[in-house]
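Just one protein chain is left out here, and the rest sit where they should.
Showing chain A:
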Amino acid sequence: MSSVPIEYYLVVAAVLFITGAIGFLLRRNLLILLMSIELMLNAVNLTLVAYNRIHPLNHNGQIFTFFVIAVAAAEASVGLAIVLAFYRVRRTMRSDEADLLRS
């Protein structure tokens, strides 16, 4: 049985990761920033699971992925709470309007 070569998964993951990183650096909407971070974490998950195929002796990569998913959920909840607190005080969702703290 032929299967998809592992490089394909890795390239997709790398593209996802870079998309997330560029989105994080360029976009200004806070929710999109949160989504970019999630995209990067999912790219990590894809990489880990793909690599697990060439290291079949144990399931470290897949176990790691479960932990990443769980922690990403916790992180998103804290992140949304902080974004909400920010929105309540400042009435804006744009990250470039977070400019009170300057040197």
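Following the convention adopted for this analysis, contacts are C-beta pairs under 8 Å (C-beta built on N, C-alpha and C of every residue); 3 or more make two chains touch, one makes a residue touch a chain; residues count from 1.
Criterion: contacts and distances are computed from a predicted model.
According to its UniProt record, the chain left out of view corresponds to "NADH-quinone oxidoreductase subunit N" among "NADH-quinone oxidoreductase subunit N", "Heme exporter protein B", "tRNA threonylcarbamoyl adenosine modification protein YeaZ" or "1,2-phenylacetyl-CoA epoxidase subunit B".
Although one chain is hidden here, its contacts on chain A can still be listed: residues 10, 17, 20-21, 24, 30, 33, 37, 40-41, 43-44, 47-48, 50-51, 54-55, 57, 60-61, 63-64, 67-68, 71, 74-75, 78-79, 81-83, 85-86, 88-90, 95, 98, 100-101, 103.
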